[in-house]
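Notes for the one structure printed next.
Here is chain A:
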Amino acid sequence: MARLGYIEDSGLAIRSTFSHLDAEKRFEIESWARKGGKAAFVVT
Partner candidate 1 sequence: MEQNPKQAALEQAVQELNMIIRDAVSRPMGFMEVCGTHTMSIFRHGIRSLLPASLELVSGPCCPVCITIQVDIDAMIGLSSRPDVIVVTFGDLLGVPGSRTSLAEAHANGAMVEIVYSPASGLKIALQDPDKQVVFLGAGFETTASVVAATILEAYAKEINNFSVFSRHKVMYLALNALWGDQELCINGLLCPGHVSTIIGAMAYAPLCMAHGIPCVIAGFEPMDILMGIHRLVLQNLREVAMVENVYERAVTWEGNRNANGLMETVFESRG
Partner candidate 2 sequence: MEVIEIKGSQGNFLDPPVALVEARSTRVRVRLDIVDRMPKPGDFVIVHPGFAIHTLTRDEARKSLELFEDMARDV
């Protein structure tokens, strides 16, 4: 119902002070993946 793009923009990110506790930065989950690619993620 709601557009997912908007919903995604309504999120909370972890501040850089705590970046070592941020799994997204730690594992570099690639952001291109969120644009809807197939097998939509890469964890490095």
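Inclusion criterion for the candidates: all candidates are chains of the complex that A comes from, given by their letters.
Just so we're on the same page, a residue touches a chain if its C-beta (ideal position, glycine included) is under 8 Å from a C-beta of that chain, and two chains touch if they have at least 3 such contacts; residues count from 1.
Just so you know, these numbers come straight off a predicted model, no measurement behind them.
Peer 1: Pick the one that touches chain A in this complex: which of 1 or 2 is it?
Peer 2: The single touching candidate among 1 or 2 is 1.
Peer 1: Any idea which chain A residues touch candidate 1 in the complex?
Peer 2: 1-4, 6-15, 18, 20-24, 26-27, 29, 33-34, 36, 38-43
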